[in-house]
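Here the complex is missing one protein chain, while the rest keep their positions.
Should a chain be cited, it is by its letter among A, B, C and D, assigned in written order, with residues numbered from 1 in that chain.
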Amino acid sequence: MKKNRHPGNHQPPTTTPTVTKRSEKAGLPPGTLIHIGEKSDREIKVTVIDYNADGAEQKEISAINECFYFMDASAISWINVEGLHEVELVQQLGDCQGIHPLVLEDILNTEQRPKAEDFGNYLFIVLKMLRATDDSEISTEQVSLIIGENFVISFQEGLEGDAFNPIRERIKGGKGRIRSMGADYLAYSLIDAVVDDYFVALEKIGEEMEELEAEVVTSPTRETQQKIHRLKRTMIFLRKAVWPLREVISGLERRDSHLISQETIVYFRDVYDHTVQVIDTIETYRDILSGMLDIHLSSLSNRTNEVMKVLTIIATIFMPLTFIVGLYGMNFKYMPELEWHWGYPAVLLLMAVLSAWMVLFFRRKKWL
Amino acid sequence: MKKNRHPGNHQPPTTTPTVTKRSEKAGLPPGTLIHIGEKSDREIKVTVIDYNADGAEQKEISAINECFYFMDASAISWINVEGLHEVELVQQLGDCQGIHPLVLEDILNTEQRPKAEDFGNYLFIVLKMLRATDDSEISTEQVSLIIGENFVISFQEGLEGDAFNPIRERIKGGKGRIRSMGADYLAYSLIDAVVDDYFVALEKIGEEMEELEAEVVTSPTRETQQKIHRLKRTMIFLRKAVWPLREVISGLERRDSHLISQETIVYFRDVYDHTVQVIDTIETYRDILSGMLDIHLSSLSNRTNEVMKVLTIIATIFMPLTFIVGLYGMNFKYMPELEWHWGYPAVLLLMAVLSAWMVLFFRRKKWL
Amino acid sequence: MKKNRHPGNHQPPTTTPTVTKRSEKAGLPPGTLIHIGEKSDREIKVTVIDYNADGAEQKEISAINECFYFMDASAISWINVEGLHEVELVQQLGDCQGIHPLVLEDILNTEQRPKAEDFGNYLFIVLKMLRATDDSEISTEQVSLIIGENFVISFQEGLEGDAFNPIRERIKGGKGRIRSMGADYLAYSLIDAVVDDYFVALEKIGEEMEELEAEVVTSPTRETQQKIHRLKRTMIFLRKAVWPLREVISGLERRDSHLISQETIVYFRDVYDHTVQVIDTIETYRDILSGMLDIHLSSLSNRTNEVMKVLTIIATIFMPLTFIVGLYGMNFKYMPELEWHWGYPAVLLLMAVLSAWMVLFFRRKKWL
Amino acid sequence: MKKNRHPGNHQPPTTTPTVTKRSEKAGLPPGTLIHIGEKSDREIKVTVIDYNADGAEQKEISAINECFYFMDASAISWINVEGLHEVELVQQLGDCQGIHPLVLEDILNTEQRPKAEDFGNYLFIVLKMLRATDDSEISTEQVSLIIGENFVISFQEGLEGDAFNPIRERIKGGKGRIRSMGADYLAYSLIDAVVDDYFVALEKIGEEMEELEAEVVTSPTRETQQKIHRLKRTMIFLRKAVWPLREVISGLERRDSHLISQETIVYFRDVYDHTVQVIDTIETYRDILSGMLDIHLSSLSNRTNEVMKVLTIIATIFMPLTFIVGLYGMNFKYMPELEWHWGYPAVLLLMAVLSAWMVLFFRRKKWL
Partner (left out) sequence: MKKNRHPGNHQPPTTTPTVTKRSEKAGLPPGTLIHIGEKSDREIKVTVIDYNADGAEQKEISAINECFYFMDASAISWINVEGLHEVELVQQLGDCQGIHPLVLEDILNTEQRPKAEDFGNYLFIVLKMLRATDDSEISTEQVSLIIGENFVISFQEGLEGDAFNPIRERIKGGKGRIRSMGADYLAYSLIDAVVDDYFVALEKIGEEMEELEAEVVTSPTRETQQKIHRLKRTMIFLRKAVWPLREVISGLERRDSHLISQETIVYFRDVYDHTVQVIDTIETYRDILSGMLDIHLSSLSNRTNEVMKVLTIIATIFMPLTFIVGLYGMNFKYMPELEWHWGYPAVLLLMAVLSAWMVLFFRRKKWL
């Protein structure tokens, strides 16, 4: 499971030597293929689905030269690669489709910003898959898409379960219109699946925020504040992952690529709306978290205030009393009160009255 | 009554199983119709009004095939649907008008952002109806409009009373110019009715803010702060609902759709002005609420200060006195003062003078 | 006198029933004329000035049909209406000039945002007149202008003295170039008069801020903070009134209306510069007020600190002393010091030395 | 010396009646020439330099009609006016060059925002000269330029030393390319001289900030905070003076005026870069000052904390001790300890141990 290895988030660096850092690329010529990201132990899995309106055929392949066969077919080919740690495989796949070396470099560098680039005969899109893990952390995975005339190649890091399974089922089962549409609709479906997962992650965070909110008002502790800050950081992180996606999709809509048909543009507009809604929600969450922090801080102030009041009440009641008992503890020879028979009860009465008056005073001040 | 079920607002989740969440859609093919939102128990009500300059006719219909009849007429048809929980009805209505499946999906998903889309032979508009409920909460309801050449279909969630009644009355009574104008004017009237309700909601909030403001200055409590935060959150929520509307309406104005006549554009410009005014007011309220929070926080500081002063005054007066009485409580054999006849009154006098001097000192420091 | 009845500002609602609120319009058809704003008891005053390079003639009229006469003349006509509470009068005036009903509605609704609209044969402009009243409140009044080929109609709420008097004098006296220019120059003069008043209001606020600033540094009280907040709120309010004006005037400059001659555009550019300067000053004031609030808050902290120090000094000096006198107040049988002849003076000396040392300690810590 | 008389900065109003305020213009017709700004006692100085590639001639003139002579010459004429308080002189100069009355009005009103306007046969530019005075205040002076085909007229307020001297020397000495270039290059040189002075002012402020920074960390006092706020205010003020300049110069670059040759545009681009750098630095300074304020405030908190700790340590040590000595000061008849021979030393020992334990406790808590 991969957790935010991006420079922008401060997880303590995993001690395993399987993460290659971005800085190790400094000084290398452009187009040098190096996998930057977490190494997985899983084997790389390449799945090819060939489909058209009539049917669909799925294969797991091992050698890349097989690809050529699929590409010649009149059907739409979807090649899905799970796992990026075998650089040669990506290289071969890229070479046999004539992909620019910089694109291959970007696919392997899992710290990309979401982006879309038009290379004439294919489109290259990078996006981030979000997943709320069990311990309410958000993990990300980079997904790269290459969209050609009649094929889509998708690259996943393959760290967690396969998010594209429902689409695979839909193709195999012939559900929806996916089999009768082109490669652009397949690309849309993949992007839509990724964006739909954002809602799941956001709802999970939303639930956590609700709990936190109750906690802030009723019994805030130091942990509360740390939780708020952790969520705030998650929001910074999500924002960075989702915000550029908006531009990416709106760029696809407007761009005059022959690879995206007029008919599919309506669908991209739909994903665009979803992305904007995700961004809206992230911004709203940020605002709400800031508000929670304010409440937390002022409840800290409030508590200091409460403590101060207790101290002041105690001091204000007992200091005068202590003075009085000290007064009659003096050893002067001529102190007439000390000789009085009712002196002691009188002093006790005096002190009782004084205390009562103090208590009333604090009541009136609403301190008690 | 529906209260902000949007992911962006943290009402504790209603325990009833009647709310479908956005995340339940993840993995389904696009165009799958699922009602996302609160289920109402009310029956769905479909009202059709057929009108032209000469007259108006209203019907409640039950079977959707009746629609076709209205559409053929030379009159303007307004089909109003209250309640979205019968997915099949919406499906039938959409199919008989040739509405794109994504539009139907958006109509049923009540967590849409306000938006406008032009599908050539019809326009699709989503907006949010606001209503200040009795307990000074703001509830929202999604309103979707489909505007064709000579018809308007409006979808409401139907959770609360009918906001479109005055328009219905105007059509039936032939008041204003509504009966002599086209479907675009009807759409304008519906949007205008929705935006007019924003002012009512804002004025209600405004009154609450006035009360709160007095409270902040005179007698702030913990509840005051929570009220301010609640209002701040409401503002975040309103902003999210209204802000995109501005773009929607200005888009309608500029867009070159044959469905909106030149004559009606003046009216849309008018609604646009109202929307901008609503947004302005929301921003102003936010600024004012921030100011109130600042006042509240500094009044907390102020109160700590007051408490501290009381403590300090008490301690500063009684500590020296307690020291003096302690002094003459010592048991030394040779303490000449103790033997003096006027020793005791002298000490009393000394302490009185000291106290008076202290009080004067605090007066001069403006602590008393 | 009208004070900020806008929803965005929280004056306690005036109890007089003479204010119609914006929400009372909800549900009415567009173009329904209702005066929203404060009702004045003053009678409505309609003044018509007819002028050209040769001379000027002023009349107060009572019946609206007289207008037609002026409009036919080859001269420039300026019709000024003070007071909006007679809806019929505005209606008649609008009808005889062919003004769009929505424009009349906007004129009567005194909660408009500043705006400019081009209706082909006339321009419609709304702006806000500011006036610093004696008790250093800012009151606003809505001014609407309708600019035609050879006439200008201006509507004021007429709550306070007439701001357009100097212009009237200039026309009558033939001072400046006003009589030799067209209706557009007259409109410019009116807008310029309104914007010039902004400077007067800002200078008044500026003076108040200077006083406040001295107060914040020397002797801040709770009232200081409330004054700062009041000014801050006034700034929010001013901003809302002036900011859109910038767009309005720059729109007039750029727009290709035949109603504004090339020669006059230089003048509008001049007003534009003034408006930008007003906005700049408002923003600067806001920044300064925020700074003042910061100073105020940290001076509160500072004062808590001072109080704390006094308490700590007192406690630190007297607690050890009280302990010592308590020590020799113990009743042990065998306490050799008590028997010493110089015991008492020795203890007194010890305590004096201790106190002196404490005072020195606090001096070194710069607490005294 | 003139210090920020602009409404946006709150120097206490100078008591001398020599400052005319902006508000005194309200109600006057546009183009009325009134000097708004500080009156200088210095006489107005008008210097004319006539130069071309062959030589340069300088004259101080007294009567304005002499100007005409210079203008006829084939050489470039630079007329520099120091002092604006003689309105007639500016009027005459303007009239003989055909300058628009609004331009003359702007020249005399020293509270202009920096701006550039193209009047076809001449360009009008306003900018602000900054000068760090000895007491580390920033004073401004307005500089207006009128750039014609073969002449430049510059207006300074003339409150302080002449900033244009180096340029004068360069013209007379024939250094650089200035004598072989046109009036546009002269204008560039003047603007460049003004912008170069900004760097001097900023470096002076930078040095002050360095000192302040050390002060904030080592020994912050109330004065520190006031200094920070003063610098912050200066930054607000500088920002207002420099920010619009960027637009002005970039406008000159892009604008298609025949008065600025292609060759000179490179130079304007250079000044543009400098202006952007000045703005960058101002923004950076603002950020740094905000950071300093944060440090200051938290060091205040820290100090409260320190004071609190001292108090708590004293109280925690002496309160139990005082209790113990009080205990053995009780007058019960049967208190066996009082009779013990080693009672007194035992109690002393007990108290010593208790105190030592307390000190250790506070050590462990890192309070000592």
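Assume a residue touches a chain if its C-beta (ideal position, glycine included) is under 8 Å from a C-beta of that chain, and two chains touch if they have at least 3 such contacts.
Since the structure is predicted, the reported quantities are computational estimates derived from the model, not experimental observations.
*Asks:* Identify the residue among D:E24, D:E149 or D:D280 that touches the chain left out of the display.
*Replies:* D:D280
*Asks:* Taking the full complex into account, find the residue in D:R42, D:K59, D:R254 or D:R269 that is in contact with the omitted chain.
*Replies:* Of all options in D:R42, D:K59, D:R254 or D:R269, contact with the hidden chain holds for D:R269.
*Asks:* Out of A:L202, A:I279, A:A315 or A:M358, which touches the unshown chain?
*Replies:* A:A315
*Asks:* Going by the contact rule already stated, which one of A:Q97, A:S139 or A:N331 would touch the omitted chain in the full complex?
*Replies:* A:N331
*Asks:* Which residues does chain D use to touch the chain missing from this display?
*Replies:* With respect to the unshown chain, the touching residues of chain D are 166, 170, 175-178, 188-189, 192-193, 196-197, 199-200, 202-203, 206-207, 209-210, 213-214, 217, 266-267, 269-270, 273, 276-277, 280-281, 284-285, 287-288, 291, 294-295, 298-299, 301-302, 304-305, 308-309, 311-312, 315-316, 319-320, 322-323, 326-327, 329-335, 367.
*Asks:* What residues on chain A make contact with the chain left out of this view?
*Replies:* Answer for chain A: residues 6-10, 12-13, 21-23, 25-32, 100, 102, 105-106, 111-113, 115, 117, 222, 225-226, 229, 232-233, 236-237, 240, 293, 296-297, 300-301, 303-304, 307-308, 310-311, 314-315, 318-319, 321-322, 325-326, 328-331, 335, 337-341, 343-344, 347 touch the chain left out.
The rule is simple: only the chains that are shown with their structure count from here on.
*Asks:* Does the complex stay in one piece without chain B, or which separate groups appear?
*Replies:* A | C, D
*Asks:* Which chains sit in contact with both members of the pair chain B and chain C?
*Replies:* Looking at chain C and chain B together, no chain touches each of them.
*Asks:* So chain C and chain D: same face meeting same face, with over half the numbers shared, or different?
*Replies:* At the contact between chain C and chain D, which are copies of one sequence, the residues are largely different (under half shared).
*Asks:* Write the angle of the rotation needed to overlay chain B on chain D, where the fit uses Cα atoms and the result is rounded to the nearest 5°.
*Replies:* 145
*Asks:* Would you mind pulling out the distance in Å between where the CA atoms of chain A average out and where those of chain B do?
*Replies:* Roughly 27 Å, centre to centre.
*Asks:* Using mean CA coordinates as chain centres, what's the gap between chain A and chain C in Å?
*Replies:* The mean C-alpha positions of chain A and chain C differ by 43 Å.
*Asks:* Two-or-more-chain contact residues of chain D, please, as numbers and ranges.
*Replies:* Those would be 329.
*Asks:* Using the contact definition from the top, classify how the chains connect: line, ring, star, complete or other.
*Replies:* Contact pattern: an open line, chains touching in sequence.
*Asks:* Can you name every chain pair that touches?
*Replies:* All chain pairs meeting the touch criterion are A-B, B-C, C-D.
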